[in-house]
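Only one protein chain is missing from this complex, and each of the others stays in its spot.
The first chain written gets the first letter, and so on, giving A and B; residue counts start at 1 in each chain.
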């Protein structure tokens, strides 16, 4: 024990003068941090179990609780930081791969925060979205290359299958299993009300949610869990998941403990068996194989649904995207390395892949150079945190964005990054019934609707300031962007000028 | 008439309703001052067993046995809400015996207490509903 001991990272601070010993904290903590000492008549806490999910803090009716970062420290060292030392101690004790959840917390540059937006002054007018129409509707899918006319000279509608979104936002893939039934219901209902889409992830589609099919993207990933004809037909689009930003090159593993009841049925695997998604699709070892899967899925869905190919942002993402654009896929989804996950090896999450801003900029530019930007729409994800991030992503060249972490935060997630433990106190990343019920979809879906509605308003405000009254005119409009504190090379990759230029 | 309803599907058993009820009826402005060191005696109580929990409070029955049985007329209906006239109550506890739901209980002030939908305290609307974190307690017309 002693050699393995790591001082808790966070401390529970209880203001005893405010605590009324109502024991809400105790009842709400699935990690059993809090307990009531009958003899002393006071609440106690064992911070070694605390994951800092803030459930107790949020529920304490007298604001008697807070969580603070522990100031216990190893001897300060810029190279051998506390985290590094603790990880070595953990691995020396267990011999195991370190796992973690959600996006990387490491201090990598966030390019969105180094890009500034433009606004109109004098030579053209800003537009007030409260007075003038401000359009955010987006179509995702291929654009036909040829104009055809019938015998009367009228245009023939050759629009390939597409998705229509009221705002350029989709909920990103999160499987039923990795998140709860109630989280899925919240996402599905919100997508329906908002006129956007949510994504099943690789966990199949629960039978209760087929009714949301018109707002559902069904995913086909390397484990093919839950994939069958009705499933493919239920969705508005089919997404082939080749990779994920948080863990490029890595498959997935949902422990047998989470494969219970409906999760097992929906995934079509026995209860208690581990759901292991291989790192590659074993029928896709190259781009031509991908093309076959794209067309297999199109055949299966009678060419009525767009096919999305999702990849992680890696070093040669532009070339990969070019290949995908020529594979028959209708939409490319690119997931940046800051994207979240239910569980990933820490070293992969924190060291593999590239930021979405750079990946997006180079993919969009590459597809334009090759003249094939109309072959595909681009969705980007991997830490879209606000409406400003969305506006910047679209101005860099995206058609729409995937959001997942921000959606989870709207549902209660406080980014404690302990999803892999399955004891989510907010009822999101868990299958334990007593925890799942903590997320009432009636509340959850409204919060998602609120979030996306609020972002929609902000996007309109920002666009109006630029004098743009339709989101199409923002797409790829990089003149609306300026870098701040970026190097020549970074500006070149982003295809933007520096502020002041 | 709007009544308080509970849905055990969403009840987390957190007992916050009890504390907010006690606070709302304490007459205090600060929860700490109202409840610190106090054994609360709320008008709503969470029943729980075998992983099932739900809060119980006066249902404001259309034909209330408590009102029928009240020997002094202290319990009476005002627009469908069962209210107590503390001046008239003599503390005979007939109502406590007759309420099939156990929603009338002795008050710390000597007479009885029951949920009056926070109409007669500073809240004005049911505190248990307002503070239920999971919408397991709702106040609605059905």
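Operating definition for what follows: contacts are C-beta pairs under 8 Å (C-beta built on N, C-alpha and C of every residue); 3 or more make two chains touch, one makes a residue touch a chain.
The rule is short, and it goes like this: contacts and distances are computed from a predicted model.
Asks: With one chain of the assembly withheld, which option in "Glutamine amidotransferase family protein", "Ornithine carbamoyltransferase", "histidine kinase" or "Xanthine dehydrogenase family protein subunit M" matches that chain's UniProt protein name?
Replies: Missing chain, UniProt protein name: "Glutamine amidotransferase family protein".
Asks: Shown chains touched by the missing chain?
Replies: It touches the following shown chains in the full complex: A.
Asks: Thinking of the whole complex, not just what is shown, which of A:206, A:298 or A:373 touches the missing chain?
Replies: If we include the chain that is not displayed, A:373 is the one touching it.
Asks: Among A:386, A:453 or A:469, single out the residue that touches the unshown chain.
Replies: The missing chain is touched by A:469.
Asks: So which of A:87, A:135, A:193 or A:289 would be touching the chain we can't see?
Replies: Per the contact definition at the top, the residue touching the missing chain is A:135.
Asks: By the contact definition given up top, give the residues of chain A that touch the hidden chain.
Replies: 120, 123-125, 127, 132-133, 135, 137, 139, 143-144, 147, 149, 154-155, 157, 159, 162, 368, 371, 373-374, 397, 466-470, 472-480
As a convention for this text, only the chains that are shown with their structure count from here on.
Asks: Go ahead and note the Å separation of the Cα centroids belonging to chain A and chain B.
Replies: Result: the chain centres lie 44 Å from each other.
Asks: Of all residues in chain A, which touch chain B in the complex?
Replies: Going by the criterion above, the answer is residues 17-20, 22-24, 27-28, 59, 61-62, 64, 433-434, 437-438, 440, 442-443.
Asks: In their shared complex, at which residues does chain B touch chain A?
Replies: The touching residues are 9-10, 12-16, 19-20, 23, 31-32, 35-38, 51, 131, 133-136.
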